[in-house]
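Every protein chain but one is kept in place in this view of the complex.
As written, the chains take the letters A and B, and residue 1 is the first residue of each chain.
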Amino acid sequence: MNNKGTEQIISVYWFAILIIVAVGISAMVFTFYDHPYDVRELEADILMNKVADCISEHGVIKKEIINDKGEFQRDFDMEELCNFNFKAPDFSSEIHGQYYVLITFNDPNGNFLFDKEGGDNYMRTLCFAKEKIAEGVTLPGCAKAGLFAVDLTGKQYSIEILSGVLKTTKNVRV
Amino acid sequence: MCGYNFYNKRAEIGTTMTWVIATIIIVIMLLIFLLGASLLAKLKKTEVAGGNLFVTSDYMRTDKWLNTKTAMAYLITSNKGSVENWAEKNKIDLEEYVK
Partner (left out) sequence: MNKKGEILVGNVVFIILNVIYLSILVIFLYTQGSGVKIVEETYAKEIALLVDYSQPGMFFYLDMGKAYDIAEERNVDFDKIVSKDENLITVTLDSSNNRKGYSYSFFNNVNVVITPQKEKKIYVFSIEEK
């Protein structure tokens, strides 16, 4: 019996399967490696660390922030005081800034006294939303922590630092 | 003899159907793996596990660094009670930093 015809049809099918599998594996590889590494949370954490360093020196709030009369210096330049450069040349075409810092000064019981923002406050709502929603890759990487400090008059403050890093295009595949 | 040929053609159809079904199963499996690869890619995120960054020195951990500053404030302030209350509320063990 001559089965040659049938074997040739199966061979064509076999190569078609091989091609489908190769295309599928290539697609998987490209999908996986096309995703960038998301380091925004780490970056926001480092930023928060640096802000804490900037605010409190050996447990005492810098006089540029709260002077020796206990008065909050609202207009202090955060970038200058803390030695930051919030310009991100690799995101110059973006509408929004890529960094955000919110320092909230409360009394020891947690009652709000005053706050100071730095960077682009577009991220303020997004970071608060992130706390509630938790997921959302296009939301910024945010970090939040608190510390205790005293001013030069000895008055105590409970301070909350919220930092955010946007940089979506380089950390997320949109 | 003629009737026999009419009724026994099942084997040929079976072979073709096997390959069609196999192709469909392979394509579905590839799509599942593609979805899996996409989900794995989303996990390419550096976690800040317990405030531990990539430094070896323990005191440079983010959470411990901020707590160190709180501990310094605790040492210099006269009203230690409010700092202790705050630390308790935020689950910070000041003893770890001030001993």
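The criterion applied here is as follows: a residue touches a chain if its C-beta (ideal position, glycine included) is under 8 Å from a C-beta of that chain, and two chains touch if they have at least 3 such contacts.
Model, not experiment: these values are computed from the prediction.
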Checked against the full complex, the residue among A:K50, A:R124, A:K155 or A:R173 that touches the missing chain is A:K50
It is residues of chain A that touch the chain not shown, namely 18, 22, 25-26, 29, 33, 36-37, 39, 42-43, 46-47, 49-50, 79, 83-91, 98-99, 170
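One rule holds in what follows: only the chains that are shown with their structure count from here on.
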Touching chain B in the complex, chain A uses residues 6, 10, 13, 16-17, 20-21, 24-25, 27-29, 31-39, 41-42, 45-46, 48-49, 52, 56, 58-60, 108-109, 137, 143, 145-150, 154, 156, 158, 173
The answer for chain B against chain A in the complex is residues 15, 19, 22-23, 26-27, 30-31, 33-34, 37-38, 40-42, 44-48, 51, 53, 62-63, 65-67, 69-79, 82-83, 85-87, 90
